[in-house]
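The complex appears here without one of its protein chains, the remainder shown in place.
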């Protein structure tokens, strides 16, 4: 055991900065790197209609400290706003709603900048988004109903600047939001479940690990109970695997039957004559057999990355794709991914565990160095940050590509509706029932009817115009999906949409504002996994569904 | 179907009845469970409980006088403090004497799996006292709280036995003076 270093100078009193203290609860989720990304984000909200869901979303982004935001809203604050929107008050009646929302949002976090439009200088949406001098928007969101001309302005901005565009529609108990990403969106830092990340490579050990295990187990049957009871379970597995191989032509257990047989061997090797009447480390080894004795394979998320065909040559030159190509080369050469290097906690003596940890870490560093070398040899690879390579290697098995089939171009609203129409037109119904789009069909639990029923009110900007009737909604829906107007679920949904008359329910907007904010945080920080690409919410049954539309 | 939220309620009547029903102390789930556990304790001849306040059944003292093994001849006491969250959380148990034992540290903390990481609400107080009793019959050297005692036990069982005798009679082992616990 390591001796105590007697004369250590105690570390200086650590004082977390004011910002670290304020943001402590979120830094534990996305760390300083995620926070830095948020703080440099600039978000545009184009708000109309009842105007609640947009400001509720911004509230959840201003609090964690986005850099800046801008709100464009043509409306003036009226009495109805006071009953549904928390970020207006009596003193703003008759004044620009964008101003009320902006000023009251800014009170939430003095570190955030915010602007409102139209104002004295910028009088409409067009000059606001065509000003090339102004800082670019990181994300743009707009809420339905929206004027068609605004929508096309935003869509062309999004295409030109490759800006993610988020559309949100809330009416009464129903809502959906849709995220349009400008091309494939890879995420490395996906934060997989801790338990899923264990990768111990007991079926493909390297020389250092083999030697270590052999040394610890060379006289396993004569070890004291204390030593035997503290062998790390990885070492136990490696030892009995070697024994197994000598009786099985050098092959490891591969079928379920063989694995359970192997498990029984370890179970039988557990000592029960000691004071505890059993051994925790052997229990751990037994429990780990089935999930650890797995031959390396290529996870589907990463396979999608490896197989991805670029349509945009610029995109290919990004750091992510340079590293991905290097990892692919590594995989093809070694038939396995770079070692993540993390060792889960297991029963063991402190110093033995630390040695084991070091063996894994050293191998992981070696693999990462090999990949970095490939990266450096790639044109444009000299500027890649080694920390990014490390992160990729640690998370390789969980890397995810969102919007892989998005193909770089955002289709217009009209095109998208046509696509939906095609999916649901009678002559394709057969295909639809069988393919991955089946969830979009009008099955009992599908929320697609809600999405459909909301479409006809997408551009009814004037909330004072005569309310739209359910019959009219169904008529419009039928134009998108033939016969859908006869479906009971669609008829119900149309009735609910008509009941709301374009109004928002505060709770529903707050809930959807929370979901959209989570999604924007994921997109801005490039951490966790965003939806692909539409989420429908049903506030009557408290359910959501994610659809690819 | 409940109609609690429906409007036309005889609110007056309900409030009056509510007031009459109020104030009286309800029996909490934790207390009732402790009551049940206590009435099921099987203490045998080697154990005894003492309740400083019989109305407070959440704190009591357990005495163990092992009649075999190397701690035979000693009497050990443990304070039990049962949290209001029982049986969701385990009782807090401390040895009240400073004793020489690999699984009990000098502060009285006890390393018994079911008192911490392996506690489950289906376990009862009897399981705890059986576990404590077992510690005196089979002290466990492999993962100790008192490292010196464990080393002694591992290295030389006879020497360890001698040390136990010395410690139990109030002597010093490895420079540490222990409390006299002989009957």
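Here the chain labels run A and B in written order, and each chain numbers its own residues starting at 1.
By definition in this document, a residue touches a chain if its C-beta (ideal position, glycine included) is under 8 Å from a C-beta of that chain, and two chains touch if they have at least 3 such contacts.
Methods note: contacts and distances are computed from a predicted model.
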item: Undisplayed chain, where the name is taken from the UniProt record, one of "Exosome complex component RRP41 homolog", "dolichyl-diphosphooligosaccharide--protein glycotransferase", "Wiskott-Aldrich syndrome protein family member" or "NEDD8-activating enzyme E1 catalytic subunit"; value: "NEDD8-activating enzyme E1 catalytic subunit"
item: Shown chains that the omitted chain touches within the full complex; value: A, B
item: Contact residue for the chain not shown (choose from A:96, A:164, A:381 or A:539); value: A:539
item: Given A:473, A:511 or A:524, the one touching the chain that is not displayed; value: A:511
item: Residue among A:22, A:271 or A:376 that touches the chain left out of view; value: A:22
item: Residue numbers in subunit B that touch the chain omitted from display; value: 1-7, 9, 11, 13-15, 17-29, 31-33, 35-36, 38-41, 43, 48-51, 54-57, 84-85, 88, 103, 105, 107, 109-111, 113, 116-117, 119, 143-145, 147, 150
item: Touching residues on subunit A - with respect to the absent chain; value: 2, 4-5, 8, 10-11, 13-16, 18, 20-29, 50, 56, 59-61, 63-65, 78-80, 82-84, 86, 89-91, 93-94, 107-110, 172-173, 190-191, 230, 345-346, 348-351, 353-354, 491-492, 495-496, 499-501, 503-508, 510-511, 513-515, 517-519, 521-522, 528-532, 535, 539-544, 546
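We adopt the following convention: only the chains that are shown with their structure count from here on.
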item: Distance between chain centroids, defined by C-alpha means - subunit A, subunit B (Å); value: 46
item: Residue ranges of subunit B touching subunit A (in the complex, touch as defined); value: 138-142, 154
item: In the complex with subunit B, residue positions of subunit A that touch it; value: 224-226, 229-230, 274-276
